[in-house]
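The complex is shown incomplete by one protein chain, all other protein chains being positioned as in the whole.
Think of it as A, B and C in the order they're written, each chain with its own count starting at 1.
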Amino acid sequence: MSGVDRGDATDVPDRIVERRRAFHRRPEPGWCEFLTTSLLVDELESVGVDELHVGREALPGEARMAVPDEAELDTWFERARESGAREDVLAATEGGHTGVVAVLDRGEGPHVALRVDIDGLPVEESTDGSHRPASEGFRSEHEGTMHACGHDAHMTIGLGTLEAVKRSEFEGRFTILFQPAEELGGGGKPMAESEHVEGVDYLFAVHVGLDHPSGEVVGGTVEQLAVSNVRVGFRGRSAHAGKEPNRGANAMQATAAAVQGAYGIPRHADGATRVNFGRAEVGTAANVIAEEAALWGEVRGETTELMEYTREELRRIVRAAGEMHGCESSFEVVGGAPRADSDEELAELVAGVAAADDRVDSAVTLDAFGASEDATHLIETVQGAGGLATYAIVGTDHPGAHHTPTFDVEEADLALAIDVLAASVLQTAEERPERGGREGDDEREGVVGG
Amino acid sequence: MSGVDRGDATDVPDRIVERRRAFHRRPEPGWCEFLTTSLLVDELESVGVDELHVGREALPGEARMAVPDEAELDTWFERARESGAREDVLAATEGGHTGVVAVLDRGEGPHVALRVDIDGLPVEESTDGSHRPASEGFRSEHEGTMHACGHDAHMTIGLGTLEAVKRSEFEGRFTILFQPAEELGGGGKPMAESEHVEGVDYLFAVHVGLDHPSGEVVGGTVEQLAVSNVRVGFRGRSAHAGKEPNRGANAMQATAAAVQGAYGIPRHADGATRVNFGRAEVGTAANVIAEEAALWGEVRGETTELMEYTREELRRIVRAAGEMHGCESSFEVVGGAPRADSDEELAELVAGVAAADDRVDSAVTLDAFGASEDATHLIETVQGAGGLATYAIVGTDHPGAHHTPTFDVEEADLALAIDVLAASVLQTAEERPERGGREGDDEREGVVGG
Amino acid sequence: MSGVDRGDATDVPDRIVERRRAFHRRPEPGWCEFLTTSLLVDELESVGVDELHVGREALPGEARMAVPDEAELDTWFERARESGAREDVLAATEGGHTGVVAVLDRGEGPHVALRVDIDGLPVEESTDGSHRPASEGFRSEHEGTMHACGHDAHMTIGLGTLEAVKRSEFEGRFTILFQPAEELGGGGKPMAESEHVEGVDYLFAVHVGLDHPSGEVVGGTVEQLAVSNVRVGFRGRSAHAGKEPNRGANAMQATAAAVQGAYGIPRHADGATRVNFGRAEVGTAANVIAEEAALWGEVRGETTELMEYTREELRRIVRAAGEMHGCESSFEVVGGAPRADSDEELAELVAGVAAADDRVDSAVTLDAFGASEDATHLIETVQGAGGLATYAIVGTDHPGAHHTPTFDVEEADLALAIDVLAASVLQTAEERPERGGREGDDEREGVVGG
Partner (left out) sequence: MSGVDRGDATDVPDRIVERRRAFHRRPEPGWCEFLTTSLLVDELESVGVDELHVGREALPGEARMAVPDEAELDTWFERARESGAREDVLAATEGGHTGVVAVLDRGEGPHVALRVDIDGLPVEESTDGSHRPASEGFRSEHEGTMHACGHDAHMTIGLGTLEAVKRSEFEGRFTILFQPAEELGGGGKPMAESEHVEGVDYLFAVHVGLDHPSGEVVGGTVEQLAVSNVRVGFRGRSAHAGKEPNRGANAMQATAAAVQGAYGIPRHADGATRVNFGRAEVGTAANVIAEEAALWGEVRGETTELMEYTREELRRIVRAAGEMHGCESSFEVVGGAPRADSDEELAELVAGVAAADDRVDSAVTLDAFGASEDATHLIETVQGAGGLATYAIVGTDHPGAHHTPTFDVEEADLALAIDVLAASVLQTAEERPERGGREGDDEREGVVGG
């Protein structure tokens, strides 16, 4: 772990706790991370970086998926402004162009990148006294929205790793990608298509927890589920429910038929599949036959093919459910991620670094993931261009499950995550060559083969 | 039609159109008619009445049903204030205590009452050029809310009738009841329990349209459907839809099962029934197993018994749907109205008055209604105390069906409605005795038999 | 009641009880009434008639609807043979050509007809001691099939009426139509198209019970529900349910979707509708994805239009249910009956006759029916040709509801039914002229206007 100044690590915790809790208090949903981006820019400027790309400069806007409607974007934008978000950041992110990319440019050497995600979830955080954010005063201030998957921790880890790399003797280019809208499956693809990912030799992504306890580190993951996010709509015909129900075309009934059909999609011989409709808004009033329905769903598969099988089954079911009840239906794929496995070579490096740390009880090279993550878009892009990529897990004792109101992390584990990632970045740069895939990366062309 | 100054009728239209359009532009849902109440108070003061009871003074607050949650009340309250609602009215109605009762006290004579309803519907008004409110600039300014059932017309008719009665030689007591929350089935019951209904000898209620064309008047209605409004909830357990769907208890599936079961309640040998879930909000995000669902529904029946049969079937179905998917369920009756038929004697009076008017092509004594109306609470109360009551219909050519985005009325028909009602009120007072049911009405005791 | 020898009535009961119980013990489903037809022919020969038309001679075979498959026909045919059915009757009815028509030809006078139905139901008769057929030893010998709608009584009434008319001074032509397959909605249409119905001036049909108690007679019925019987099929693709469920197309799921959709067809503003799937056979084994499903259903409506509305809704739902689960679907209308109301004139005649009988407590001219009956085909045909028709009800205290295992009749009421019908037939012939609709009835042409 040469190069990382471990001596400094002891004074990290205060900053870590402070940062993490600041993020935790202000969760924002995907593409609405206006305040979050502003807070990140403040922190990044305070740390000091060589390049800073905010909003439209960070991700290609036209590649975004699952962007919320204007009303929701506006609500969060105004809320961010009221909470003191910087006007320059607001200008750069207006319209849902959130996210930020920071770069340390240290001359010749490989291009190493770290990707962390930044969005919250529409979960109402627990007010129970046993839930630390509630009892210690950093519960979500945005009622109904919550950092229930640890992205507050991820941003904190990202900032800490940046500081550590900056303090180190790292040579090469270190890019940190703060990606929006992971939960929507909407930010991974544009981030992967961003110019900032071109020419990355080594990509690290990280997640905390995932049922791994404190003291356990997984170098890389395989068997992530491929995922498609879908938006389903039904448009029927409203009618007075008492006077002439027969004149309606009932979007509520179409919804029920679609939901029952969806969960009944046959299990597949070739492996695991998933299907879910997690949100629905139907109709307007008890005494009106519902004219419109909107459903938010997703399908997953152990392979991209299994995901696609499930998605096409769902597409047919939705269409038939509409026809059954005389409603027009729409079926839109609004986000997603392919399956992409971590490179064992890079996973071994991370696991090796972790194994050497006293705080680590168990260091695993590769483990199955079981859920989906649009980091796979970035992994696929980096691997496709000849680079190596890994999606590492740093365990943490989390009392509630991910995506539930009592999810929380052990903040002490964030320091470990920073140390492992920073050491991995350095070791990569020291021991490994630059790799292929540099077309279109003119400015750094001379470096190839260096 | 002695006593009504028909000569004045010709200059009514301007005021009628102006009033109706002012109400039409500012629809508010049940128990949120803050601005509406304020506008009504302005108009009533301008006309001049002997008694004016606003908000808490108009209806007993504790008897209200189907009151929206505080957040919705607050939103509409603030909107009303911003739109210039009077502070005294806001003070009297805060917390959802909307509605107003006005009285003309003209000495001895029967107590005659007219009830009109004042709330709008959660329907998004058409922007189509063929929709007159859109093309002539009085489309709803409250996006997503609309006077799609003619209550704007009813208030206008109420005010016009008051003016006509005031100008007349009417003797007795004339009370006009501006009732909130008819669409929720929530205002009829408290209005019926109000002291202002005690001792009413003759009650008129009125509705425009209902598929009766311009030129048709119905003196009274029978076979209204009894109705119960219900609020259904499911609470399951959220879980990550990809990682461990089996740990969830899926409120989305419970909702689908309940909807399928509800519409499948058997038709009944004894007569017509209805069931509808017109609105549902389920879950939070595509990748979370839905933890909570809220449904707004209603059941109806040709008799109160048939409505209750359907309601109890629905209650059992909802419970079973929850159990099927491991969710807790709740089933709350939040509003409703019994079946109550108009008195033929009073209906004949109205039909007779109408038949004598040149603008009327067809005057019908009694007709079937086919929908529900919580005016039946008032009818039941008045009839129970020995009075007579009728629910009259004044036809109007309405291009779209009730409760749909293109509903509209012929404004010329409002003048007819006013003339017919005013003449009916007068004729009642002239020809008919006071009736029973005066217990508890001490102050007017001497009047009995007068 | 001149002409009917009422004195004889007292010795009828023994024969009535005997006949009714003989029929009751041997119920056969629609188009399988081989033994029943044989028993009827025996009785008719014993009474003595002028014409006897059996099987193919009674109804035009090609017009039959809802004929069971060959296997079922064969099973009942063989069973009839084993039970001693006459070979000449078996020859005349083989292949499901059941039914018999008998004629008394008494010279000039009107053509009067009586229609009774003869089929049983797939209901397993109660073995309870309180069920008289069980305790007195005439319970169904055909396990799983039962005369649960009184057709055993109807045949008995038909034979008794024939005897009474024969004994009387009736002049004209009296035809008795023993119609098969009423429960399937399959026999009424061919019977209506039979040459034996051509030129009928007065048609009587009769039903016992229908919730009318002993002592009540209804002269005619209105508001029968129009009905369509439908046969629905799904053909998917079988697959091993454990190894590769995804390769199947599941007819079981299509069935469930169709059933839930069917019962959810909206109630109609214009009047009562009904929908039912009363029988389903799906798949072959627990561990095979079901490849095929067969469903037997029906729709009804207060008018023919309402029935057709419901049928076309159902057709669309079935198609969509198949598409939802990748199955081919079929939808076949296999039987039915239109709405046709009794003629008040003829109903009054029956009610008048009944009112004069001491055993009758209540004689009603017209009553609503609430169910369906394919006698409406005959009523429509007779009325269309200028004749009069009525569907009368003779009340009887029935402990169980129609179509249930404990249905039974009071046998004493059968004698009343015979007397009322015979007297009605005679009074018709005495007091009423022949009527129109005689095209194609050349042999009796001279009689018109006679």
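We adopt the following convention: a residue touches a chain if its C-beta (ideal position, glycine included) is under 8 Å from a C-beta of that chain, and two chains touch if they have at least 3 such contacts.
Just so it is clear, the structure is predicted and the values come from calculations on it, not from any experiment.
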Missing chain -> touching shown chains A, B, C
The listed residue (C:298, C:411 or C:434) that touches the chain absent from the view is C:298
Given B:95, B:213 or B:245, the residue that touches the chain left out of view is B:245
Logged for subunit A, residues touching the omitted partner chain are 260, 263-264, 266-267, 269, 272-274, 370
Missing-chain contacts on subunit C, rising order, are 121-123, 144, 183-185, 210-211, 225, 227, 229-230, 238-245, 247, 250, 252-253, 255-257, 259-260, 263, 274, 276-290, 296-298, 300, 370-372, 401-405
Against the hidden chain, subunit B presents residues 243-248, 250, 253, 257, 260-261, 264, 266-270, 289, 309, 316-317, 319-321, 323-326
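Just so it is clear, only the chains that are shown with their structure count from here on.
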Farthest chain from subunit A by C-alpha centroid distance is chain C
Whole-Å distance, C-alpha centre of subunit A to that of subunit B, is 49
Subunit A residues touching 2+ other chains are 243-245, 247, 250, 253, 257, 260, 289
